[in-house]
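One protein chain omitted, others in place.
Note that the chains take the letters A, B and C in the order they are written out, and that residue 1 is the start of every chain.
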Amino acid sequence: MPPAHPFDDDKLREECGIFGVVGVTDAANFVALGLHALQHRGQEAGGIVSHSAATGFNSAHRFGYVRDHFTKQSLMESLPGPLAIGHVRYSTAGSKAAAIRDVQPFFGEFSMGGAAIAHNGNITNAIALRRELIERGSIFQSSSDSECIIHLMARSLQRDIPSRMEDALRRVEGAFSVVAMTRTKLIGVRDPLGVRPLVLGKVGDGWCLSSETCALDIIGADFVREIEPGEMVVITAEDGVESVRPFRPAKPRFCIFEHVYFSRPDSIIGGRSVYETRRQIGVELAREAPVEADLVCPVPDSGTPAAIGYAHESGIPYGMGIIRNQYMGRTFIEPTEQIRNMGVRLKLNVNRALIAGKRIVLVDDSVVRGTTSRKIKDMLLDAGAAEVHFRIASPPTAWPCFYGVDTPQREKLLAATMTEDEMRTHLGVDSLRFISLDGLYRAAGEASGRNDSCPQYCDACFSGEYPVEPADMIEKGFQMKAAE
Amino acid sequence: MPPAHPFDDDKLREECGIFGVVGVTDAANFVALGLHALQHRGQEAGGIVSHSAATGFNSAHRFGYVRDHFTKQSLMESLPGPLAIGHVRYSTAGSKAAAIRDVQPFFGEFSMGGAAIAHNGNITNAIALRRELIERGSIFQSSSDSECIIHLMARSLQRDIPSRMEDALRRVEGAFSVVAMTRTKLIGVRDPLGVRPLVLGKVGDGWCLSSETCALDIIGADFVREIEPGEMVVITAEDGVESVRPFRPAKPRFCIFEHVYFSRPDSIIGGRSVYETRRQIGVELAREAPVEADLVCPVPDSGTPAAIGYAHESGIPYGMGIIRNQYMGRTFIEPTEQIRNMGVRLKLNVNRALIAGKRIVLVDDSVVRGTTSRKIKDMLLDAGAAEVHFRIASPPTAWPCFYGVDTPQREKLLAATMTEDEMRTHLGVDSLRFISLDGLYRAAGEASGRNDSCPQYCDACFSGEYPVEPADMIEKGFQMKAAE
Amino acid sequence: MPPAHPFDDDKLREECGIFGVVGVTDAANFVALGLHALQHRGQEAGGIVSHSAATGFNSAHRFGYVRDHFTKQSLMESLPGPLAIGHVRYSTAGSKAAAIRDVQPFFGEFSMGGAAIAHNGNITNAIALRRELIERGSIFQSSSDSECIIHLMARSLQRDIPSRMEDALRRVEGAFSVVAMTRTKLIGVRDPLGVRPLVLGKVGDGWCLSSETCALDIIGADFVREIEPGEMVVITAEDGVESVRPFRPAKPRFCIFEHVYFSRPDSIIGGRSVYETRRQIGVELAREAPVEADLVCPVPDSGTPAAIGYAHESGIPYGMGIIRNQYMGRTFIEPTEQIRNMGVRLKLNVNRALIAGKRIVLVDDSVVRGTTSRKIKDMLLDAGAAEVHFRIASPPTAWPCFYGVDTPQREKLLAATMTEDEMRTHLGVDSLRFISLDGLYRAAGEASGRNDSCPQYCDACFSGEYPVEPADMIEKGFQMKAAE
Partner (left out) sequence: MPPAHPFDDDKLREECGIFGVVGVTDAANFVALGLHALQHRGQEAGGIVSHSAATGFNSAHRFGYVRDHFTKQSLMESLPGPLAIGHVRYSTAGSKAAAIRDVQPFFGEFSMGGAAIAHNGNITNAIALRRELIERGSIFQSSSDSECIIHLMARSLQRDIPSRMEDALRRVEGAFSVVAMTRTKLIGVRDPLGVRPLVLGKVGDGWCLSSETCALDIIGADFVREIEPGEMVVITAEDGVESVRPFRPAKPRFCIFEHVYFSRPDSIIGGRSVYETRRQIGVELAREAPVEADLVCPVPDSGTPAAIGYAHESGIPYGMGIIRNQYMGRTFIEPTEQIRNMGVRLKLNVNRALIAGKRIVLVDDSVVRGTTSRKIKDMLLDAGAAEVHFRIASPPTAWPCFYGVDTPQREKLLAATMTEDEMRTHLGVDSLRFISLDGLYRAAGEASGRNDSCPQYCDACFSGEYPVEPADMIEKGFQMKAAE
């Protein structure tokens, strides 16, 4: 059973992390470590496929944490060989209880040998593709987008698997990174706009692909470069990295929310430390939205770097006014007498002695539904805070993401239905300020802010400007922002 | 199976947390929440005993985290009633693979009804007591000290259980807090010197006892007071709290390491915030051991408050140079090619972009064996740190604790065999400084430092001055510090 | 983990049992009971698919006995609806460790709705079909023959599922019975020769299909008739049973080994009691191969009816000389000192007092490898038997079955490499006699024995005359018996 997260519903959730290795002994062990380092990108389930000459393809898919399954000798010994890929995932928003067959990597047998594939992101025309494929006789086993790619590959007339994958990729639209493997090749793909991340590393004589650089660190791999938007790499131990361009060129639009929340602070994106960008958001925020106060206090752990930056820039002391329980987890049975905000208390507690009587600048990474924010504010006031000034390290999240992130329907997003002032009243704080979109771009290294005619990042969740048309969603009735 | 912690062997470990409630509906649910908040005091196993008029005593003992077992409806429904106590534990140092029968609370049936008991701490004459009881015909089922108390109670001639417990307590020596229950009474005891903590709370119409105040917060209980050293409280829903004094009066010697490491930073001890004491240790440390540097960086999470204090006092910026993996856990299979410091990498990663080229003040709470400290220093240097100055928020740990804390044998303690300078060389850092004992006392609120003729705390792990003679250990060959 | 059977390797194993119900409340509960009654046909794993209007298709596949999984309320409640099919299976001979995805029923989604299918038997051109389908872009998920049928259906141009199934069936060769379901229809198919069994029953207002009649009894269903060779029935609750003939007509060749061993003795095949046929085999055997002896003793339980018949016809007393342990199961760790024939002893023990000094007629159903037969003979001699006369209730098993029965490779079959006299010497018994093929046919109700020019049954395992060409096996190198 996947763990339930007490207030996940108030965070956006990255749906996946991917990792692959070729050219090392017992590649699956490296993949297990890499997935452990990427666990923050998906906690519901994980899977690994490996290939060895002696045993062919082997796979294991499990619900739960990587550490709880892919640490067992017996399981890891069932995944031998020098080539392996793996995947960690969240369940998608709409899905019913997930089936283990939906856990990636997905495997398919072709006449020229098998292939396994895993992706992070979303194919925006998957429903249409699936409909077309079923009509032509394909039998689907899962609800995973990866299976679309496998079926498209199965129907390609190309004679080798990488070429079939190129064929398949030309039919799909969306924002996705892919790791795949044949019997001898590790393959990586990044979507034309490079919305989702993928990096290349060197480990010993072998190579690896990872969603983030933090997973290179855990296995002692050296960071080589990012896979470029629209690039497909085909890697063998013998011949190294070959680069292909299946897609038409496009201007990159990397997901700016990776900087704000998804990626780990110790990862490097676009040559820039995620931690440093977040700290700089705090600095920008202190400039844009200063306030007289006694203490800058983060909502741990995602608000911490921005709070450090805010404190440094403002000169207001930094302190841990909220303490996180390291053993957070499933939902407890609530005792008969109601405990106020029990869900939040399982994860967070106020450091009463520090808070009492103080004017608090509370820094969080984002506000999605606002449910948890209200509870934290309640806890601070209960503990005697004199004032609570809420500072948010991202602009108002007013639009759903259709590129592999689990967001509530638009009407559930606080910022989609309220003005900033209405939100302040709703949350009951003394002041509420979000960083501006320009400020966010500056913190991310764009000194002159957002280029509105041609934005440097995908910021659809803030701006409603979707760089790839969400075709399936429009078919389901989603209303795009009216052109201005 | 309890999780293995990659470098637990470089921390002291509190052996237990205890919690009890009376006078509420479904008391066991409160206990589960309380134990969850005390999970940092013992992660190996947990147990709850409850009593209801309809079903009598019921109990459940499980290996693993509270959240993984005591959140299940079916289990919690098997623990009905208005009165319950619970316990979380580490295994003791010397024990072989622990048996579930060693997991507390321990239960005994007397002719006047049953009683359950759980404790935090250590009975220093338990071996001698056990020997005596076996010779007189007692059959022991576990290796738990609590069972000694139960057998002593079984042989008391008193007619009610609290009186039998008083009889039993007069035979035991050591440092311990106890929660116990009869069919109608919740009982709490603190040892004569008050070495181990125990606090009283009020929840609705009922009462609760807890190792720390942070567990009162999670259930929304109000903090009433600390149980006093040497006090025994007998609590019923109807008559409230009755106080008894089974022991001879003595001068209190609370464990100072609870301030340094064991307790959660959001707990209040002796009217003082643990977080604030730790932050103040950092302030004292910055005064005692200043250094020119570019960044103050904690070893997360235990070094964080002291690092904040050090940064504030010294004016050197504070930053998260080391990032902790929230999903730490079991040991992974190491890939064939060796990964340097893999154990540490499972839990920590260096924030390379922040560290590179900087002179780092690295702040940790303590040094026990020094094994992890060396690995962290290696990782910092690998990431390009210019200098590493190690600052420790406690004095050198040179003596084992015999009062319920799992410490290595004396010869395994780095500070027992090396001078501070030898340690610096051994750890390979540019400078190494521990806070002084006086500085620690000042941070803990004793403005004039340690009263050496009559110390205000138990600091045996630093000073070698044991306020209670460790009789069993001396019999086993432990050499006390020579009187000076 | 499926149970290991100590001497399964000395028995042929039916690969599957199938069961389906339509038109009853909670059909899956009926299927669970039916599969329990068919457990002897497959002990490795079981699966059930059900359909309800509210929840669509639901499925559960489990390794192990039906009783261990499909008795749990939570699981059964996840399988609602008035229509369900199920399957129990052995693993096939050559397979590696079976995957749960190989456990039937197999499910496929078509544009006009889903269908689930399960079969008992073997498609003899499955490898060739699979190759063709993969080349045309199908992605296979399992190694099950049922998946071939699903993919053939997916590529049919017919507009409804039963018609697509007809299309698909016309492409497959072999010996198989099928149960399948759409959202509203229960479908049953028997191969053109009717090698594998399938019967129709009436339960309340609904209908059921089953491999054997014994599974009708357990749910209180009335036996209606056998599905005819080459017949396909499409059943709905409203319109009852519609019969279709997808195949060209052929002369029936029912599997005679169902009478000898596979079916349960309380089942009725072709209007004839399996028990009575087996008893009659014993009678024929006593006539064909009489011997002077003191006791007729079966190898329990499969030899029991023939032994009763032999005893009755010969006048020699019948007795339980070998006692079966009802709790047989997995393989125990062998103690260091070797125990002779430990595998057999886990399941059987000699009734020493009865055996000692007696001349024994030992009756078993068949000899496959002969390994167990030797061990049983050893145990009888150890217990003091004066003579052992071995009587086998089937002719020598000299040819592998390719119609859904797990047989060793031909060279492992004792009768393929030895004459009857060599077998006697090899087994070390005083005399050895098999029933003649004519005798077996007489016992099965064919008064004039086998019609050699046009045999009434499939007896390929005895005669080497295969009524359906085993195309895949011939491609793999199997040598058919030379035409005489």
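Here is the rule we use: contacts are C-beta pairs under 8 Å (C-beta built on N, C-alpha and C of every residue); 3 or more make two chains touch, one makes a residue touch a chain.
This one's a predicted model, so the numbers in the text were calculated from it and none came from an experiment.
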Omitted chain's touching partners, listed by label: B, C
Hidden-chain contact residue, picked from the options C:S163, C:T184, C:T236 or C:N349: C:N349
Residue in contact with the excluded chain [from C:E135, C:D301 or C:E475]: C:D301
Residue in contact with the excluded chain [from C:V244, C:M320, C:M418 or C:I474]: C:M320
Hidden partner chain, residues of chain B it touches: 101, 108-111, 131, 134-141, 147, 150-151, 154-155
Chain C, residues in touch with the chain not shown (by the definition above): 24-26, 29-30, 32-33, 36-37, 39-40, 43, 65-68, 70-71, 73, 76, 203-204, 214, 217-220, 264-266, 268, 272-273, 275-276, 279, 301, 304-305, 308, 312, 317-320, 323, 325-337, 339-340, 342, 345-346, 349-354
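Here is the rule we use: only the chains that are shown with their structure count from here on.
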Category of the chain touch graph - line, ring, star, complete, other: line
Most central chain, judged by mean C-alpha position against the global CA mean: A
Length of the line joining the C-alpha centres of chain A and chain B, rounded to whole Å: 36
